[in-house]
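Each chain you see keeps its place in the complex, though not every chain is here.
Chain naming follows the written order as A and B, and within any one chain the residues start at number 1.
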Amino acid sequence: MKKLGLAGVGLLAAFPAMAQDAAAIAPYVFEKVVDKGDVAWMSISTVLVLLMTVPGLALFYGGLVRTKNMLSMLTQVFAIASVVAIIWVTYGYSLAFSSGGAWDSYVGGFDKAFLRGVDVTTMVPTFTNGVWLPEFTFIAFQMTFAMITPALIVGAFAERIKFSSLMVFIILWVTFIYFPMAHMVWWWGGPDFLAEQQTLKLIAEAAGDTAGAEAASANLAANGLLWNWGALDFAGGTVVHINAGIAGLVGCIMLGKRVGYGKESMAPHSLTMTMIGAALLWVGWFGFNAGSNFESNSITSLVIVNTFIATAAAGVAWMFAEWLMKGKPSLLGLVSGVVTGLVAITPACGFAGPMGSLVLGLGAGVACFFFVGYVKNMFKLDDSLDVFGIHGLGGIIGALATGILVNPALGGAGIPDYTSVPGTLQVAEYVFSVHFMNQVWAVGFTILFVGIGSAILFKLVDLLMGLRVANDVEREGLDLAEHGERAYNM
Amino acid sequence: MIIAAIKPYKLDEVREALTTLGVRGMMVTEIKGFGTQSGHTEIYRGAEYAVNFVPKMRLEMVVSDGLAEQVVDTISKTARTGKIGDGKIFVIDVQSALRVRTGETDDDAL
C-alpha cells in the first residue's frame, strides 16, 4: 500500500504541469491509496457518532421529559437507531450511495442492496486526489448518520406518539426522505473521477471528438441535484439537521399539543441526564464533523477547532442572553446553546475559519434563544424538545452562514474546485451573489421537499393506524402503557 | 382535620378551588393508594410483577369548623371524574392548632 502511496503521490505531484498545456495533454492516471491513519480516524469517528445517538441523544431528550415518559423516549431513540441500521445495509446505502440511473439526480438505485459487490477490496474516494478509503469504512460511517437523523425528530412530539406508528413512520421517512436527501447532497464521483473525466473531456475537445467530450461532460455532471447546484454542506447541516428539524416541526403540528400543555407543569425530570446527553453530543460530534473530512490531516484539526469554538460560543451566548432577559443563567440554557452551536457549525466546519466559527456560534446561540424563549410561545407550538428551534433553525442559520464564511477574505477555506487543474484541488473565486444564493436555494429546496414529504407520510400513518396515544395513556405515561416498565423503582 | 386521597393530576385544580374557598394552607404527600382501582403489571425480562397500588396525592388540612363542610364538598366536586379511583375524603376532630411563627392558636393559626 505504501508503495502505491508513493507512486500515487508521485503521479499527482507530476500532474499539474501537464494539465497546463492542453497541447500535450495526457490521460489522468491515479492509484487508490488507503492510509491506515485515515482508517483509524474514520473508525473512531464512526464510533463517536454512535455515542452521540446512544446514549447521547437518548439522554439529552430523555432528561427533558417527565419521569413517566422517560423510557418511551429512550426506547424510541434506541429502536430507531437499530431499525435504521438494518435498513441501511439492506437497501438504504444503495439508495443513498449508488447510481440511480435515470433518477440519479434524486436518488440511488438498488445495485448495492444487501451490500452486493462490496468487499474488503472495494474503495471509495475522499476529498483528496489519490487518497481513498475502504468502502466498508464509508458504509459504517454513513450508517451512523442515517441512524441519528430520524432519531432527532422524535423530540418534537415527545410524550404522545404511539410507538408502533412511530416505527412505521420512521421506516417510510428514511426511505422516501432521508436516503434521497443524502443522495442529492452527497452523491458525486470523487476527485480522481472528476480529474479523469475532465482530462478526457479536454483530450476529446482537443481531438475534436464532440461525442467523447459530451460523454465526459455527462459523467462530470452525474452527481446529486444539490451537489450540482453547488450547495456547500461539510458535515450534514442540510441532510441531517434542517431535514430533521422540518420533519419535527411538521410532526408536532400534526400530532397537536400534549394533554395539559400550558396548564400542568412539564418540567424536565432530570437535567442531570440532559447534561450528560449534551456533553456526549459535543464529544461525539467531533466524529460527526471531523470524520466528514474522510482524512486525518490538518483540515481535520481545523474542523475540530471550529467545532470547539462555535459550540462554546453558542453555549455562552445563550447563557448570557438568558441571564440578561430572564434573570438567571440556567444549565438547560447553556447546554441548549451548546447543541445549537454544534448544529450551526456542522455545514460550515470545514469551510469557515476559527474566527468565523466564533461569530457563527454567538449569532446562532442568541437567535435560537429568542426563537425558543419567545417566538415559539407566540405560536403556541408544542415542539416539546425544540427540535425545530434548535436543529431546524440552527441548521438553517449554519447553512446560510456557510455561504458567507467560506469566503477566504473572512478566513474561510474558499470554494473547492477539482477540475480547472485536474488532479489538484484549486480554490475558485468567491462570488457572494453566487455562492450565498446556492445555499439559499439548497435550504429552500430542502424545506419544501422535507416539509411536504413528511406531512404526507405523517398523514398516511395517521390514517392507517393513528399517530397518537389515548388521553388516559398520555396521563398514565407512555412507559407503563406502551412499554410495560417504569424508568425508576427507587 | 380533613384528609383526602385524590388523583395526582387533580391536585392543582383542587388546590385552586380550595384557595378561592379560603383555605390558607395544607400538607400534600405523594402516597401509594390501595383500593378497588387495580394497578398494573410490569415485565422485566423473565420476571412479571403485579403492582397493585396506584399513585395518589394525600391532602391534609385543618380548617375552622364552619368551613369543613364546604371544603369536603369542594374537594369531592373538583376531584370527581366518575371513574374508579377518584379517592376518599375523611374528617377528623382536631383538639388544637398552633402557628409556630407567631404562637397564635386554633382558628387564628389556620
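Here is the rule we go by: a residue touches a chain if its C-beta (ideal position, glycine included) is under 8 Å from a C-beta of that chain, and two chains touch if they have at least 3 such contacts.
Keep in mind the model is a prediction, meaning the values are calculated, not measured.
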{"item": "Full-complex stoichiometry, written in the displayed chain labels", "value": "A x3, B x3"}
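Criterion: only the chains that are shown with their structure count from here on.
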{"item": "CA centroid of chain A to CA centroid of chain B, Å", "value": "51"}
{"item": "Chain A-touching residues of chain B, taken from the complex the two chains share", "value": "9, 12, 40-44"}
{"item": "Residue ranges of chain A in contact with chain B within the complex", "value": "260, 263-264, 475, 480, 484-486"}
